[in-house]
Each structure stands twice: as structure tokens, then as C-alpha cells.
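Only one protein chain is missing from this complex, and each of the others stays in its spot.
Naming follows writing order (A and B), and every chain is counted from residue 1.
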Amino acid sequence: MGSREKILQAIKQNKPAAVPLPQVPSFSRMTDDPLNTFVETLTSIGGHVVVNDFSQLKNFLVQQKKDGLQVINGVEELADYNIFAYKTYKAIDLESVDTVVIKGKIAVAENGSIWVTDSSISNRVLPFICERLIIVIDEANIVATMHEAYEKIKIDEEGYGVFIAGPSKTADIEQSLVIGAHGPLSLQVYIV
Amino acid sequence: MNRVVEHSEEAAAFLKDEKRAAWHDETLWFVRAKRDKAAHKVADWEELRETASQIKDHTLSNLDEYLIQFEKKAKENGIIVHWASDGNEHNQIVYDILTKNNVKHVVKSKSMLTEECQLNHFLHYKGMAVVDTDLGEYIVQLRHEQPSHIVLPAIHLKKEDVSKTFHEHLHTEKDNIDPTYLTRAARKVLREKFITADAAITGVNFAIAETGGFVICTNEGNADLGAHANKIHIACMGIEKIIPKAEHLGVFLRLLARSATGQPITTYSSHFHRPKEGQQMHIVLVDNGRTRQLGREEFRNSLKCIRCAACFNTCPVYRRSGGHSYHNSVAGPIGAILAPNLDMKANADLPFASTLCGSCTNVCPVKINIHEQLWSWRQILMKEGYGGFAKKSAMKTMAAVLSNSGLYRLSGKMGRRFMGWFPALINNKLNPWSKQRDMPAPPKQSFNEWYKNNRKNG
Partner (left out) sequence: MKVGLFIPCYVDQFYPQVAIATLQLLEKHGCEVHYPLHQTCCGQPMANAGFASFSAGCDKNFTNNFSGFDYIVSPSGSCVLHIKEHLHNNGKPEQATHVRHHIYELTEFLTDILKIENITASFPHRVGLHISCHGQRMLHLSSMSEKVEPSFSKAEQLLNGVKGLQLLKPKRVDECCGFGGTFCVTEEAVSVQMGKDRVTEHKANNVEYITGGDMSCLMHLEGILKRQKSAVKIVHIAEILNAQ
């Protein structure tokens, strides 16, 4: 008997009598003002949020390029929409990327996270290997809680999806918070 | 795993460095306080815990069916599914995948399961280089130590220790103890490892039966960098990590980070369902004693654990004894109820490393009755003879005295000053009570004697 059968048989033998699956109750939404709660929460975990000022982003990207920094853009409304050119790039060829701009699908007020998937990031390594990550999100797509978020998304619709909440961070040295661990050193979110 | 030293001895050694021990206690208490603050922001917190607990209860009672469902869906998604009965088989499976693909360099993000199976040791022995990429794990790996905490692996170290280790291995500036400087130094070295490795190993926080995918939570982004930068991704999980549906992630992700560190969510909650083009994605489902624990009625719900470590941070004993004193890959209260299932003899001391204060049970986001299980393990371990003959006979004597009114009064009278029948209160230099505490002053008469002298209606 293989391990698969052995394990399944042991479970059958040892598991308790069936316990019903509970309904997930409708939990409190925690906020009546998802936009402000989102901004507050994301700011508190190290993100930088700009509301209704798309031109600021445009100017920022222009400056980045002027400074000779590599920008990969996944937002059609911005100049040089080039993210899909990098779809099959290896990590080693993306080491020098400074800024990646992507579109978020759903933002969650209670924890400041944003759902992004394969179709918005093109290459899975991009949001992690860049120094600076910028996410653009539509205000209408901010929900209150994770429960609402999972109602709206289908997690297996695409091969990969991730909730991103702030820049990468660690506190593994004496519990001192350091922003910028292995992933981006900063996260900017533009709400439009 | 062979136990050399008892928890109590390791704990005493840990407490010798008073300043460091006080720092350890304070720091972890601060994490607990952050957890409290985060929990109190969620008005439905207790209902959320109850729901999570019930989902897990249900899942355990249908675990075989959910595993089959998960396997089917995962295969449809293009994930290669493996089954391992024990740690050894798990290690062999991982090794076979790596050798079949000519892998030389491996990056690994945090996985308590691979710690439990001692995968690093196994692969090292086979000549394969594995680099732990979680910063805390990287630090302890460089120092040839074990993680002392499942969420904060290097919490037993001070920044001076890390500075010294990095100076030795990464040639950072001597005595530069700035956490940002040290973190950046590791980032630079590990970036190189991520992009030059041939394969990535990760853990799994949740596997979803209905969709055949899995979720990994990190703050550093190391699991993602490894998994996305490499052509082979091997995810290793204990079979108890299954949850039925996607909607349940809403419940568990709301609880996990808040319970662990007080964050509303980890920076990355990554959902893997299909490998990227040209990539192999493997998942190894591991038993290693879990089905045995499932069969132990009193202990089965320890399998509900989502590894948040809230019970570590709240445990007054853990905070004052450090993770290494538990001599098990998972320390703390939850480790103390998981470990005896793996090896009763080696871990017979762990269920006694608790005052049974019950704080663990009440912070647990999936409502595991940890303190009750500690109590139950004590009964089983003593019944099985792991307490030793001396303890058993002492307890027998004590029980005999305490159940007999005459004997009890007599020994009280003779030995009020000594209470010889109560092992806690033997008043001699060898008695641990008196080492740092005074004995209560013996009164002239017991209450029983007072009552007989002053009242008649007894």
C-alpha cells in the first residue's frame, strides 16, 4: 500500500464522527467609510496613499525616467504601457528594475491590502523584485472586509493572486521594524 | 530527537542572564499587547474564533475527503501532488525532485514542517545547499541554531549577536548593530541567492480543497521571490492545513496575522493555483504522526493549529525560558502538546512546562484547549511510566496521606513546619521552594484545631 492509501485509511480509521460545516456568519463591516479606513490602515502599515491625484503619479514616473531608473508600467492610462513585454523575463534580468506600476483589483479597508493577479502583473516576480511598487486602484473597488473581498474574487480564476499590504518588511532583528526586507522598499497606492 | 536536558534545566540556564531574559519577556509581551490591540479592533473577534474553530472541527472530521478533493483539483491545476507518511519520506521526495532536475542550489522560505522533518539536515547530508531566506531563519542558519519561535525565529538573539554573525559570514562592518543596515546586508546576499537558485521550497499556510490551491503568508516577500524566480517550486504541508472553501480564507486570514503580530494582515497573502509557464509546481502532503494524533480523542484538536504563535507570546513560561528549552521544532504551549505525539519519552517533560494558567487557550484563534491538553498529556505520560519510579511512589504516598483524614491530621501536626507530605514544601536546603522563597510561618494551630476548640457544631 502506498503512502497515499495508508494516510487516507488512517484518517478514515481515526477521524471523529462528522461535524457539520458552519455557515460563515455575516460579520460586522467594521467601517462605514471604507475609503478613509483603507487610507488610514495602509498608512499605518508603511504604505503611502495618494487619493485622486493621478497627475502626481504621472509626474513621478516622468522624473523616474529622467533619473535613468527603469520603470515597468502595467497601467494602460499611463505612458509607456510596457508590462507585458516582460512576461517571460527571468528574475536575473529584472534585477535592475526600480519601479513597477500595476493595477489592483480589490482593496480591503480593514487591513490595507490589495488583490492583484497574473493578468495585472504579467510576470509574477515583478511586484517582488522591484525596489518601488506602485498600485493604482479604483475607489469603487474598495471593500470593507476580507469576507467581502472573497465574495468578489474567484481565487482560482487565474494561476496566481496575492493580497499585498504595504512594502515588504521584517522585524526579525530584535523586533525592530525594518521596511524593505526582500521585496519592495516602498509601496505607493494611488486611488482614482 | 533525543532529549539531553530537561526543559526546567534549560529554562534555569536561560534565566541566568537576567537582563537578556527580561528583554525576551518584555519583547514578547509587547507582541502579545499588539495582538490584544488588533483583536479589540474587531468587534466580532470571539465569533470569528468560534467560526474558525468550527470550520477546523468540521475539516478534521472529513479530512480524508477534503484531501482527495484537494488532490483532484490540484492535479487539474497542473500541480504535482506527493504523499509522505513520515518525515523521512517527505525528505526523500523533496530530494528526488531536486536530483531529477539537477538542482544544486535551493532557497527555502519558512516552513515549520520542514523543520519538523529536519529537511535541511537531510539535504545537507546529501550534499545539497539549502539557504533559508526568512531573515530570522537565515540568521539562525548561519549560527547553526534552531529557530526558537515559529514566527520570530531569532527572537532569542540581540542585535549585537546578529551583527557579530553577519560580520563573520557576510563581512558587514564590525559592531554595526543598526537593524536596517543588517537587514539590507542580508537582502543583498539573499537577492543573489534567489536569482541564482534552481529551486524554491516553501511552506503552506492554507490549502483549499474546493480549488486545489494553497496560500502562503509572509511579510518579507521571500516565499514569493523564491517561488517566482525559480523553475521548480516545492510546497510542503502537513495534511491538517486543508480548509474546505475559498470563503474560509476570509475567516482565517483575518485571525492569523492579528493573532501572530498584531498586524491586520501579513504584507503578502499569496494564492498559488497553477504553475507559471515552464515551471514545475509540487506539493508534498505529509502525515508524520498527524493521523495518529487525529485518533487521540483528547488531543486531536491540536491539529487545528494555524501556527500563529499567539500562545508562545502569551505564555509566561515560554517568555521566561526561551524556545530552545522546548527541544522541539515547535516550542511553546502548542509545541508541548504536539511533541509528545511525536516522541513521548523524549518530550515527557514538556507538558509540565506550564502553570496551566490557561492564557494560551484564550488567545488561540482556533480555540484549541491547550491547557486542558497539557493536563491530559501529564496523565498519560505518568501512566506510561515516563515520570520515573521516585515520582510515582512519592505521589502515591502523598495521595494516601491526603485521602485519609487521620493520617493527614497527624502529618500536619508533626510536620506543620515541614509539611513533609507535600513535595513542594519540604523544608531543607535541597528543596527548590526555599532556594529563593521563604516558607510560610507555621501558625500555632491549624484551622481544624481552632474549629474544634472554638466551635461545637462541626
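Just so it is clear, a residue touches a chain if its C-beta (ideal position, glycine included) is under 8 Å from a C-beta of that chain, and two chains touch if they have at least 3 such contacts.
In this text the structure is predicted, and so the values were computed from the model without any measurement.
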item	value
Omitted chain - touching chains that are shown	B
Which of B:Trp45, B:Tyr66, B:Phe272 or B:Tyr326 contacts the chain that the document leaves out	B:Trp45
Touch criterion as defined above, residue of B:Leu28, B:Ala52 or B:Val363 at the omitted chain	B:Val363
Option touching the unshown chain, where B:Asp25, B:Glu145, B:Asp161 or B:Glu298 are the choices	B:Asp25
For chain B, residues in touch with the removed chain	7-8, 11-12, 15, 21, 25, 29, 36, 39-40, 42-43, 45-46, 314, 316-317, 320-321, 351-359, 361-363, 375, 378-379, 381-383, 387, 391-392, 395-396, 398-400, 402-405, 408, 412, 416, 419, 422-425, 431-433, 435-440, 442-443, 445-452, 455, 457-458
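In this section, only the chains that are shown with their structure count from here on.
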item	value
Between chain B and chain A, distance of the C-alpha-averaged centres to the nearest whole Å	28
Residue ranges of chain A in contact with chain B within the complex	2-4, 6-8, 10-22, 24-25, 27-28, 30, 41, 45, 88, 90-92, 95, 108, 110-113, 118, 123-125, 127-129, 145-147, 149-151, 154-156, 158-176, 178, 180-184
In the complex with chain A, residue positions of chain B that touch it	27, 30-31, 41-44, 47-48, 51, 54-55, 57-58, 60-64, 67-68, 77, 83-85, 89, 133-136, 139, 152-155, 157-159, 162, 179-180, 182-184, 187, 190-191, 194-196, 208, 211-213, 219-222, 224-225, 227-229, 239, 244, 246-251, 253-254, 257, 261, 263-277, 285, 287, 291-292, 294-295, 297, 300
